[in-house]
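This is the structure I want to talk about, given as structure tokens.
Here the complex is missing a single protein chain, while all its other protein chains stay put.
And now, chain A:
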Amino acid sequence: MVGKPARPANAIDQTRRMLSLVTYLRERPGARVEDVARAFGITEDELISDLDVLPLCGTSFRGGDLLDIDTDGDRIWWHNPDDVAEPLRLAADEATALLVAARAVSTLPGLREGDRQALLRATAKVEAAAGEAAGASSRLSVTFESEGGVFADVDRAISERRRLWIRYYSPARDEVTEREIDPIRLVSVGHTYVEAWCRRSEARRTFRLDRVAEIKILDEPSAPPEIELRDLSEALVQPAAEDPEVVVEVGPGGRWVAEYYPHDSADELPDGGLCITLRTPDPTSLRRLALRLGRDGRIVSPQDLADSARQAAREALAAYDGPQTAYDEPHLRRGESAGPSGAPHGVDGRRV
């Protein structure tokens, strides 16, 4: 099951599930193991382990009346169904988790209109059924960012299995390139990305939708090779072990680098800064970072990357020399807020 978060077995979750399971089984004598597992979003093994516990549970005070639930591995039978098994009201956390997620998904700009309407209707019904338990759900909210038009085109191309042509901006090189891609799926983790087979590089690539400058759905069918979908729950792109290492030293004002760039290590420095070691297939892409950091940090290695940032700054400064040096007089720097002021626009340290 792609992308479903893996969770350790947990007694609370299992109890919750078993309470619903008895209700479910009462209504469906002879239900198939396969169908029940799917309806509950669990593996058949998880379901079987629940079915091992249930016959040890009694419905009444002073024992007796143990749940007589058994399975032959294919179908499940409850021989003494009891009316204790009524549908249970939603807990506050359950209502919050479902409602916050539903509201967030309903704001996805590219969501199909029919799906959005269905989700809004469902949200209202769940809110009503949850009653007071829905109250705390307003204290949590999530906004997905994505480019509506691009999203809709990618979504359509995926469902119609068609190839896409895009003009895509790569911040690492500050250039816009044209590519044909065979889209595989859309992923929203803060920003929205399309995972695709890139026909230009003949490799799997992840493209951030807000960096797509232009998009067209082509007539050619999309034919991505059979590739195993990765679990994207940790990070969209994990650097490879063979990627070159870059060491960056930042002061307190550059600590955001550790928040935006996946890294191997971030060691505290005595001045409140960090020494960050990260890996990237293309160190030259970090020249932007060096320029952005200014006095808040510097590239320690590789040396040629540090040199190229210095060189770029000198070239840039040349444009300000001459008659307009009046601008060089000392001035007050604007105050910095507590916010992610130093953090870059849209830089997230991800490849492509």
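A few remarks follow.
The rule is short, and it goes like this: contacts are C-beta pairs under 8 Å (C-beta built on N, C-alpha and C of every residue); 3 or more make two chains touch, one makes a residue touch a chain; residues count from 1.
Following the convention adopted for this analysis, contacts and distances are computed from a predicted model.
UniProt records the chain missing from this view under the protein name "WYL domain-containing protein", selected from "WYL domain-containing protein", "Lactate utilization protein", "MoaD/ThiS family protein" or "Peptide/opine/nickel uptake family ABC transporter, permease protein". Of A:S141, A:S201 or A:S265, it is A:S141 that touches the chain left out of the display.
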